[in-house]
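Part of the complex only, each chain left as placed.
Just so it is clear, A and B label the chains in written order, and each chain counts residues from 1 on its own.
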Amino acid sequence: MAQVRVTRKERFNAAHRLHNPDKSDAWNRETFGKCNSANFHGHNYTLEVTVVGEPSPDTGYVIDLAELKSIMHERVIDIVDHSNLNLDVPFLDGVMPSTENFAVAIWQQLEGHITGGRLASVRLIETDKNSVEYCGE
Amino acid sequence: MAQVRVTRKERFNAAHRLHNPDKSDAWNRETFGKCNSANFHGHNYTLEVTVVGEPSPDTGYVIDLAELKSIMHERVIDIVDHSNLNLDVPFLDGVMPSTENFAVAIWQQLEGHITGGRLASVRLIETDKNSVEYCGE
């Protein structure tokens, strides 16, 4: 009854800016620097979703990774790919799209929709040097 | 008395197919799709083995990574490299070589053979997008 973690990686591209509308423009510029640029900037995001569970005796799968890919696309990628995270994404409405907040929102999009095993981790890589991970706690 | 995790990465190439001999050909085709191709396909696998323990005051090592490499080669790589996972590998006899099952089988090959620290994780990367991890639980 081994508990195995399986991870699927998908990529998408999006524009965003960091801006807290409850604060002054000066506060935003000082706090977020160039990440506050008025006309947005963008990233190639890498999303890694990990599911944990016991492999099925019939298939050897915790979850068919093709199915996990479909769930990730339907619930997240198809909504955010080639979008503006501040303007275009219903599940980010009212959420400042820091990588931290974005990862938590992706967890909420996926939770309850995983058809085998249980959601264990959402990792979001924003640049070569910056990444975040949320494990639902 | 710090507990440090040390990881060694090795690569190997192998052919396999996903096929459950207890099920019909139709079930296998529908369940595994192109991964059920009759004449096999293959992968460059990356194997990452993590050992945890206290560094030796004499060597600064949890385990000499050259020794961990030797153990990985003797117990796993030399057996599976340039092999057919369905036909050639004694320690996979009767095991459908999904990445999940393969990782668990590698853990069993390594457990009890680590000469410093204790085995903490076996991670197996099958493609750019798919990977699994087994931690012995």
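In this section, a contact is a pair of C-beta atoms (placed from the backbone, for glycine too) under 8 Å apart; a residue touches a chain by one contact, two chains touch by 3 or more.
Values in this document were obtained by computation on a predicted structure and should not be read as measured data.
A single sequence accounts for all chains of the complex, and while 2 copies are shown, the assembly in the file contains 6.
The definition used in the following text is that only the chains that are shown with their structure count from here on.
The best fit of Cα atoms from chain A onto chain B calls for a rotation angle of 120°, in steps of 5. Averaging Cα coordinates per chain places chain A and chain B 28 Å apart.
Within the complex, the chain B residues that touch chain A are 18, 20, 23, 31-33, 95-101, 103-104, 128-135, 137. Listed in rising order, the residues of chain A touching chain B in the complex are 2-10, 55, 58-62, 64-66, 69.
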